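Up next is subunit A:
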Amino acid sequence: MAEYIIKNGHVFDPLQGIKGDKADVAIKDGKIVKDNQVSSKAKTIDAKGKTVMAGAIEIHAHIAGPKVNIGRIYRPEDKLFTYTPKKGNIRMAGGTSIPTTFKTGYEYAKMGYTTAMEAAMPPLFSRHVHEEIRDTPIIDEGAFPVFGNNWFVMEYLKNNEIENTSAYCAWLLRATKGYAIKLVNPGGTEAWAWGLNCLSVNDPVPYFDITPAEIIKGLIEANEYLGLPHSIHIHPNNLGNPGNYTTTLDTLKLAEGYKAKNKFGRDQVMHLTHTQFHSYGGDNWANFESKSKEIMDYVNKTKNITIDTGNVTLDETTTMTADGPFEHHLTELNHLKWANVDVELETAAGVVPYIYSPDIKVCAIQWAIGLELALMAKDASRCFITTDHPNAGPFTRYPRVIKWLMSAKAREAQIKAFKNSDKVIAATHIAGMDREISLYELAQMTRAGPAKSLGLASMCGGLKPGMDADVVVYDFSPDKPVANPDQIEAAFSRAAHVFKSGVEVVTNGEVVNNGNKRTIWVNAKVKENPQVMRDIQEKFLKYYSVSQANYEALGHHFIPNPYAIEVDASQ
Partner candidate 1 sequence: METVTITMKNQPALYLEADNVAPDKFAGKTAPQIAELHVYEGNTTSTLGKYFEVAGNAGATAADTRIVVKGDVKKVKYLGMKMSAGELVVEGSTDLYAGAWMSGGTMLVKGNVEAFAATGMKGGELIIEGNAGNYLGSAYRGDWRGVSGGKILVKGNAGSDVGQYMLGGEIVINGNADVHVMTHAEGGKVTIKGNAKSKLGGQLVDGTIIVFGTIDVMMPGFKFVDNVELEVDGTKAKFAHFIGDTGERHKKRKGQLIYGNLYKKI
Partner candidate 2 sequence: MAAINLNLISGRSIQQGVAIEGGKEKPAYRTAAGIIELDLSDLKKLGAWKGTNVRVTSDYGNVIVKAIETTQGPHPGIGFIPMGPWANSIVNPNTYSTGMPTFKGTPVKVEVAINEPIMLGIELVQRQCGVKVG
């Protein structure tokens, strides 16, 4: 494997507290090494006047699996006139809001992302998710199976059986090769199977005699019982509705009193995702307003929580979520094509195209809320940038979001461009905010922070010797003043160099290598639990439509290059 030494760049590495100092980064055998550990054959990359960071980490995106693919299938118009042709070994790539797997890998890599988490894996479809992950080049990927509407989980937690819940979670993580415990509209998606919903944490789930609050608390306990690398990862109830910030606060408060128990250096017990969609005031679309302050006041003072933003990028996109009732609600509002998949015993999903128009007041307010969340964050290492791809916008817009966060001038220009500028200003806090996110904070929000939250901090998200050599060089000088904020967007759109596990995959903004991607999953061992095994067997015999023996994602075709993180909760 080639050796590299990246010389004289401005290094930003929150893990080591490096804040833009000039330093060299050396790469050998796929790992970062001390700069005296590479031989004289090491290829030198001149990073003078450039920014050097670890590879960025996507903590929440919908990039692989059945609902992403129904999005691709049912939106040929998303591909029209957008294709990049095949070039040598680099595959053809197309799609805008729901790119093909090849384009997904390539676009992440070009922006300097080297690890990504698929945010919602329906367990019954795990083999599909893994086939897509396999075909997504370069980036390491994991996937979060959804648990919040799972019949086993609801039945165990109805009786507060944490040990059984944990054993089941461990079994399902193994069967699906999943990474973390994901909840989407807990209880509400099961209700959707009857066309209903749970809009608060105390709404009973039809038939199952349990509330969302009980599901959430129970899964926090199971997660910490197992000591998983990531905490529970929650999309709470009542997404997207005016006034929903109270449901969000009710959800966050359920984590009070819990402490993280794990060997991965993770501190939080709950990760709240796409917070923008859950920070709404008002009680209708006319008096819709930002409640980012109320949410961030709580998040800032509560150390056992991390969040991501879910920034609206003002694009045409394709919304998709396991929150089935929400997507039905959305298609009733915009009358655009609606796909839905209810999944037996487990979950559901919906897909609807959406256009975030700068001419529509609500969209502009959503845009502001997403940015406010990040700008109000006191601890940048607990607030991560996402677009909840593709829900609030495609991930390919990260450079633009970064521009807005790093430049008050860029925000101001956008606010002025809104059709309902005055109304937007009145309903939000954005106009008065002059904070500009620094490169160090950016590295916290996109590297060190998500790595720690995911329990991957010893592997990626930093540049410490011994870590995976995921390194990015941006053609962006921290020394020079930024004359035009568009320079920020340009620099972060196309990295000058990207190394993934020590392989140079991007040079001058172009993909040059398909890399050697891995599938990351968590293998949690628990004490033998015959009751749970019997329950699983019974449910397969009676209620599933596939046999238990055909459920697991196994083998080279699905996970050609696995990276299992071992967790032992058997003691």
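Annotations
We take it that a contact is a pair of C-beta atoms (placed from the backbone, for glycine too) under 8 Å apart; a residue touches a chain by one contact, two chains touch by 3 or more; residues count from 1.
Per the selection procedure, all candidates are chains of the complex that A comes from, given by their letters.
Since the model is a prediction, treat every value here as computed from it, not as a measurement.
Shown alone here is subunit A; of the other chains of the complex, listed as 1 or 2, the one that touches it is 1. Considering their complex, residues 74-78, 80, 335-337 of subunit A touch candidate 1.
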